[in-house]
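Here's a structure for you.
Left out: one protein chain. Kept in place: all the others.
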Amino acid sequence: MKTLLIKNAYVIDPIQKISGETMDIAVRDGKIVDDVKNPDQVIDATGMLTLPGGIDSHTHICGTKVNFGRYMSPEDMRAGRTSRKGDMHATSGYSVPTTYGNSYRYSRMGYTTLLEGAMAPMEARHTHEEFRYTPLQDCLANTLFDGNWFALEAIRDGDIKRLAGIIAWYLSAAKGFGVKLTNPGGTEAWGFGDDVTCINEPIPHFGITPRDIIVNMIEANEMLNLPHSVHLHCNNLGKPGNYMCTLDTYNAIPDLNDKRQSLYSTHVQFHSYGGSSWNDFCSKAEDIARSVNDKPQITIDTGQVMFGKTTTMTADGPMEFNLYRLYHNKWSNHDVELETGSGIIPVHYRKKNLVNAIMWSIGLELGLLVDSPWQCILATDNPNGAPFVKYPEVMALLMSKNYRDAEFETLHKSTGKRVILPSLDRELTWDEIVTMTRSAQARALGLIEYGKGHLSEGAEADIALYPINVDTTDPARDYERIINGFSTTEYTIKRGEVVCRNGTCTMESNHSTYWVNPHVPPAYDMGTDAAFIDGFNKYYSMRITNYPVGEEYIGRNVCMESEASL
Amino acid sequence: MQEIKDMVCPFCGCLCDDVTLEVENGKILSTDNCCTIGNAKFMGKNRLKNPIKKVDGAWVDITYDEAVNTAVDLLLDADRPLLYGWSGTHGEAQCVGIHMNEILGGVIDSTTSVCHGPSILAIQEVGHPGCTLGQVKNRADLIVYWGCNPIEAHPRHMSRYTTYADGYFLDNAFRNRKVIVVDVRETETAKVADEFIRIKQGGDYAVLSALRAIIRGKGDMIPETVAGVTKTQLMQVADMCKTCSFGALFFGVGLTMAKGKYKNVRNAIELVDELNRHTKFTLTPMRGHWNVYGANEVFSWMTGYPYAVDFCRGVAFYNPGETTAIDILARKECDACMIIGSDPAAHFPRQCVEHLRDTPVIVIDPFQSMTTSFADIQIPVAVTGIDAEGTAYRMDGIPIKVKKAIDSDYPSDTEILTRIYDRMLEVKGL
Partner (left out) sequence: MMKVILEVKERHKPTLPIEAECITPKNFLDPERVFHVWKGNKELDITEVFHVRKDGNAKSADQVEIIIRGDSSNIKRVGEYMDGGRILIEGSIGMHCGNFMSAGTIEIKGDADSWLGREMHGGTILCHGNVEDYAGSGYRGEKKGMTGGRIEIMGNAGDFAAETMAGGEMIIHGNAGDMPGIDIKDGSLTIMGDCSRPCGNMSGGKCWIFGTAYDMLPTFRNEGQTSVDSVPVTRFSGDYISRGLGMVYTANHKYME
């Protein structure tokens, strides 16, 4: 029964409204407790900024399309290889690291909980296999429903309760965590090579609109009392002028939950584009931010782009094909029957490329124009915008106008005509940065009551100690120190054990899988629904008995049960 | 007598999961829904009873403990061990293999390198425009089989996934689908094709180029015949591809092992990419072994590379042609081998087999095979799908749990490899 005492920690914990207090933190058996006597280990955290462990609420780290990205990119692999060292296995990869690579690099940055951005339920087993080898973070999986035939049929028939039953069945079967929609309607249209361009346009065959899908899914999700809201990758990602579609989408979102948002809108930078073509492409971050500021029922993450090479990978098959048509890079596609799609293509974001420079600016504008950090989460849609190891640089940019200006000088000279970034003086505070890298995520994902994102008594002892002395650091000027400080913790503690010390990971494994198991009344239990089972066995290429992921795939796990209000 | 439904067949890349087994007294009596090859796998007899060791030219029975210790000594002693096979084992065992290779500082490779290695090399150059098999089943109205003969090598492929399968979007699937077969001779599959293209040996690349040019509207310079195929037929086929609603191209070793190998596959991929500008088209390699794709998946998420991974320098290095088993064996570049779930002596060139003869070899396999003749020890294990279970990946990347039907005293691949790995850690003080 391991006990740990962290002394003299300088704590910022927005969920507890602690804003820079020095205190001791006591840990027993992986949880934070009031006090320990004769602790097994004592850490002197003098001068260290101590935060709850980082939470990434949208990252692509495990599963079929991520692994596609790996094996099709040997040139990415050779760019980031490390040897075995003590308990650390060898790693490879720069923008699509191996699972050990991801886990060690996140751990070094103080991150202890990760939400895989997109998992097709038919391929859930693969995601869970990779979770097992991401050993230092708790993992959760967003489960894709954007093109799910049974769901689309229920929506077409106006049967929301049945829709809820279908979602419940799939989430339990896939051991998933949340409802993910990627280009709703578009991925199904892509099954025959089409896409959707407007949320009010009926999709082929099923006849419903993307708006119908989004709103119905939100209602069904709330009926199931799930911890997280619907998580949406809007239609029209990446297209000039798409901000209108984003605004239309936001205007359709009901406010159905008083503890958190009803819609998590992801990587919004990619959805904030003005202009009508690449020639007059510009930022509409202001309009988007205004809409978000006005709607407490929406939380966004920024989807920041950073310059350099990376690999894009999303369930948005048609969008990835368009990138192929633009850049002629190697392109992979993988449509999943009855469910969704995916595409992968490497990209290179360049400072002197006007479009890329605008994209970079938009991400920062969103971070600065959305008033509340609780509604504006910091992320790069790893690896689509940039590899996650660049988060500290993003933090530094948001905290320092000087740094932003210095970087802006190096961009394409016309960037200033298309964006308003240089005119924004706001510099995010310590509290705000801490909020958008863990507290906001915990709230958005419904994990506060599961002890994540804060350091209260009873919370998970997931703690990150950074070599940053807040009293002697001025983030507006010392941005190098911000970058270095947030890149490598002095200690990363997971479940009360030190798992990373100064960049070296020191434990083989210490994690759990979090998944949901919503209970629905028998009438809506798809497991006994003849129509569902027959359709399943007829149209899938796998038998329904072989579909659900067994407990043997999830090791130590936390099952989040809920009772549906149907 | 017990009837167990929805079991998974561990033979080919189709990974059929609708097999019924009749089991009694710990034995499989019969199968239903299996093709003949699958049935033979389930009904296989003559398993090795216990580990054996070659002592002075004769086989001697040994215990599992002794077998584990011998394996550990042989492998730890080596400067460049080779761990080969893997496509006949389940994923959990492949993971142990990777960890083992990391400790040993050796080379790990799977049967990919003699089969669809070229497909992966091509994908690494131009990507993979693919989909799951159910997409083909439900949507495809044009099927192309290039350099493969599913009727004989993947017998249920056509009835489960393509030509004869019921599809959501096709009213009368069989009648509304067209099948094109491309091969150097008229195979059984060619006989049921709507259009058979007979190609001269080594002519695949040229024909693929011709089709690409025609589809790009640049067919004017193409000669009247290309590798035995008339320009008329090429134009006809290009038209069928452009005007279908959903085309699915499947290809096998006829393409991957023809001269040019991965450049042939690359050309096929780029043809499919081009077709995606006109309609929906996908491409799927007809993976041979039931879990060879699984080995690619596991190797990739663990090491970054899908096969042929050299760990001698402590970091993963990948270079097919240099780090592949055939090349290493042919050039005598390894000094100990562990062969698991594969029979290289039956398939590899003579030069490779000669080196197997001269090198310490550990074989892990339920059955005696040609490779047994070259082994120093052989360790029998349970058969995944019969008396062991684990995860496998179908030819389209779908992960399936291969369940077990009966219990036995044999250790599974994962169990035996874990024992060997743990003992290695012990010996090395790690």
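When the chains are written out, they are named A and B in that same order, and each has its own residue count from 1.
Heads up, the rule we're going with is that a residue touches a chain if its C-beta (ideal position, glycine included) is under 8 Å from a C-beta of that chain, and two chains touch if they have at least 3 such contacts.
Computed from a predicted structure; not experimentally measured.
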Of B:83, B:121 or B:197, the one touching the omitted chain in the full complex: B:121
Candidate in contact with the missing chain, chosen from B:72, B:104, B:143 or B:337: B:104
Those residues of chain A which, in the complete complex, touch the missing chain: 72-76, 78, 330
Interface with the unshown chain - residue positions in chain B: 78-80, 104-106, 121, 124-125, 200, 202-203, 205-206, 209-210, 212-213, 216, 218, 220-223, 225-228, 259-260, 263, 266-267, 270, 311-313, 318-322, 331-335
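The rule is simple: only the chains that are shown with their structure count from here on.
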Euclidean distance of C-alpha centroids - chain A vs chain B, Å: 34
Complex interface listing, chain B residues touching chain A: 5-6, 8, 17-18, 91, 95, 99, 102, 120, 123-135, 137-139, 160-161, 166, 168-169, 245-246, 273, 276-277, 279-280, 282, 296-297, 300-306, 311, 314-316, 318, 391, 393, 397-401
Chain B partner contacts - residues on chain A that touch it in the complex: 62, 64, 67-68, 70-74, 77-78, 81-84, 89-93, 97-101, 122-123, 125-126, 129-130, 133, 149, 191-193, 205, 321, 324-325, 329-338, 344-345, 538-543, 545-546, 550
